[in-house]
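To start, the structure itself, in structure tokens.
Complex shown without one protein chain; remaining protein chains in place.
For clarity, chains are labelled A, B and C in written order, and residue numbers in each chain start from 1.
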């Protein structure tokens, strides 16, 4: 049957989305203006440093939206989304590495520096093609997508849900972290990929490129938000919620729960990948640290703080927590972990609906645990 | 005051950037300190932060430099590699610091490198590392492989008559590179493949039984065997414990470590380590008045009688003094002037000798081999007759054999390829393929 | 069942009562066979050589003390539990043991749970929408549109279940009885060939019960209905044939009067029960 795109147009017609996009674009415009129009000295000038910082926050926001899609609406608490984020990042990183060409310290046009001094003879097969932007950008979607597809297929088919799923997603990202730390993997081991020169021909050192990346990230966030919103406002979104709250019941209505979960999971993974891809050129490095379980679980708390199953809540959460992190690590380093830890506890115990819950009266759908209802 | 500055910093991050910096002549010289104060690396790095604060305090007490006081700007990259780049940018772009002392791990340096080069800053890097780098904006006051690994191996070969080698390391780039270099070096010396065993373990590896058993087996082939350990931090305690328990005494199979210093020993039961070796360019136990004075000052500064000093701290001591000298010489803190002035600057180190800044931005260091003692100190058993100049590009790696670094005019190149005569590496090894 | 077919049926009044075009082969009169079905959990035999046949269009009541295996039987029919032995056939073509829940549901077996389970985070309207017979694959679901005739059909069911006032309310806030009705409504939206109804009137008022009875009897004939119920009054009011389960197998079968006269039944069931 013809795939109508109505589901994508739908969110554009609802006020909440319009409001979100409005605020987002207004903020981006303001930053751009303050950065470009005002002179260095001026009190209101936004430095390139700040622009990049905000760009990073926006990447995290997109990542948070992706997590909220599966956790909030599908009830799948993924503690491994950092893995998809990182895979997207590595795909981009590999492209940027190839762009360095013979400007590396060894001037080897083929091999990245870390391969040269660990005397690799030629480029491993899985590095082929990453010199082409289109291929790399495709991989940004496919690498996380495929992992999510295979993993999800196995997991959902055999009805691994609730805490079991959370735990094995954590194991997944942990295993990947160990794997990427290995230098034989050919991804630069602990040092990861870094010292990027330029992207699509634009030097990563020019403020213009930075601004461009910031804007690109903002747009990606907007698109990602609309896609997610489109899904959750479609009938599929309602089915997802049905799966979340009463998986078995949904099956008896004739829905292939595993397929639904798989579809949404893969979409979410791809969004995470995109976030990672935009993150890397802005922070200038990708290394296995991004796979660490701690990071993945931190993402979840952004969402929890912002408010599950609202999408915009995820964005708020991501921005707030990361801004707090920037401030805290500056002001009182030791306090940061206390603050973060406290946040986990307080939010889950006293603020189950997060900030969004405070904002809106007719709040997000009550969240009940899938694992309980798994086969009610 | 400090708080409000940081608060401002934080606010500025919230899109409303407020940058109120107009550097006047009499402003203090700003020294950025980029060491993790939280997270996994805080253990090692926070001590370096304090070292810098102490040195700055002393310098100011001595009237500063060029009649200007020094002001420390401390940030916390929280052991998070991308955050290092971000904080470095903050220091250079926002705080407008004149120089940065910082970083411990290679990956953090790699992540900072592009930022420092882009914003033309100065970075002093105090930790022994794998080499293979020479940036115009970075000064490497820690040991390059030829200032630590290779002399250590020479000592084992010549003085202990070691013929069989175990290269054990944590699986990251420093051990990988060091072992690659040592492997080539040993083979050049006519060591057979069969007499070299290489083993890598993950970070914080705690279950050493199988590997130690392997080493034991490898060591019972009738030739004197030694372990060259590039095992990192936490993994060491269980490693040495297992050695002890499986009855491998230092007299049978000595272990020479490149990452175990006084700081690490402070945290462990030294009993199983006694007699094993470590190679550094400085030991707290070095019998020398400059060193004793430094230790006294440090103990006083920390207000802790048990406070220990270690090699990277000496590196900062040297680096800081070199910077001061260079500023005096240049008569300004202007980066390019200092960069030119500092090459050739010579300052005393803490082991009774002198350290000179080489054109490749590495320094000259003596190499010391110490034996671990039950009090967590090292007793020096061997040292190089003269100081060794750091070699940015190892002669034992095919990729870098032909590279040299010289930041003086006219060459001004960090990776000049002597074969192709091109700066920027050239493509010698590609041609050779 | 595609959107197109739904359009062709717009003229029908009460089209939820219309027989469903389903591939089920009922030429031999029976729509559901269970033969020698047994299943045990950790040694406890929940179902023990159960033989049961439901005729097409029949309304069958199943009674039995707790632990007689009523719910387990439903689990087996709907594919949630796999029996250790025996065979289960839907019509004479479909072996249910080879199918999973969604497929079985798609074949036209609808189930109402003992504990009413509706999607509490969704509105009554949305609950019915999800239940409606439609193409339930992922992409079609994603791109599905809310058309007027879908609204009409949902309204019909709302009317019938007396929930039209609550159409916009979250199902979570409904009373127990209302949830029961909503779930029945969802069954109707599914238009199954065979309805398995587990304790439909628990927590209902008298008149709600009557309306349920009315509805179920109305369904019978066009669709087959299997009702599991404790409330003897209710069973008596609707039952034509009653099956008594005991310890996982059929103890007696017949009209309510025959059954309640049966000494064995009196002993094991009525004897202990009322």
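The rule we apply is simple: a residue touches a chain if its C-beta (ideal position, glycine included) is under 8 Å from a C-beta of that chain, and two chains touch if they have at least 3 such contacts.
Following the convention adopted for this analysis, contacts and distances are computed from a predicted model.
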Exercise for the section: Name the absent chain as its UniProt record does, using one of the following: "NADH-quinone oxidoreductase subunit I", "Sarcosine oxidase subunit beta", "Urea ABC transporter permease subunit UrtB" or "Carbon-monoxide dehydrogenase small subunit". Expected result: "Urea ABC transporter permease subunit UrtB"
Completion exercise
Across A:111, A:136, A:155 or A:242, the one contacting the chain not displayed is A:155
Exercise for the section: Based on the whole complex, identify which of B:95, B:118, B:311 or B:371 touches the chain you can't see. Expected result: B:371
Practice task
Could you tell which one of A:28, A:54, A:300 or A:331 touches the chain left off the display?
Solution key: A:300
Fill in the blank from the handout: Residue positions on subunit A contacting the omitted chain are 77, 151, 154-155, 157-160, 162-164, 166-168, 170-172, 174-175, 178-179, 181-182, 293, 297, 300-301, 304, 334, 337-338, 340-345, 347-349, 352, 369, 371-372, 374-376
Problem - Where the missing chain touches subunit B, by residue - result: 40, 42-43, 46, 158-161, 171, 199-202, 204-207, 209-211, 213-214, 216, 219-223, 234, 237-238, 241-242, 244-247, 250-251, 254, 263, 266-272, 275, 285, 287, 289, 292, 295, 299, 305-306, 371, 373-375, 377, 379-382
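Keep in mind that, in the parts below, only the chains that are shown with their structure count from here on.
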Handout entry: Chain with minimal offset from the mean of all protein Cα atoms
Key = A
Fill in the blank from the handout: Farthest CA centroid from subunit C: chain B
Practice task
Could you tell me the distance, in whole angstrom, between the mean C-alpha positions of subunit A and subunit B?
Solution key: 35
Completion exercise
Whole-Å distance, C-alpha centre of subunit B to that of subunit C, is 74
Practice task
Flag every residue of subunit A that touches subunit B in the complex, lowest number first.
Solution key: 27, 30-31, 34, 40-41, 43-50, 52-54, 56, 102-110, 113-114, 116-119, 121, 178, 181-183, 188-192, 194-196, 204-205, 283-285, 287, 289, 323, 326-327, 329-331, 333-334, 336-337
Problem - subunit C partner contacts - residues on subunit A that touch it in the complex - result: 1, 3-7, 231, 234-236, 238-239, 241-242, 244-246, 248-257, 259-260, 263, 365-368, 373, 375-376
Problem - subunit A-touching residues of subunit C, taken from the complex the two chains share - result: 78, 80, 100-102, 105-106, 110-111, 113, 115, 117-122, 126, 129-131, 133, 135-145, 170, 172, 186, 190
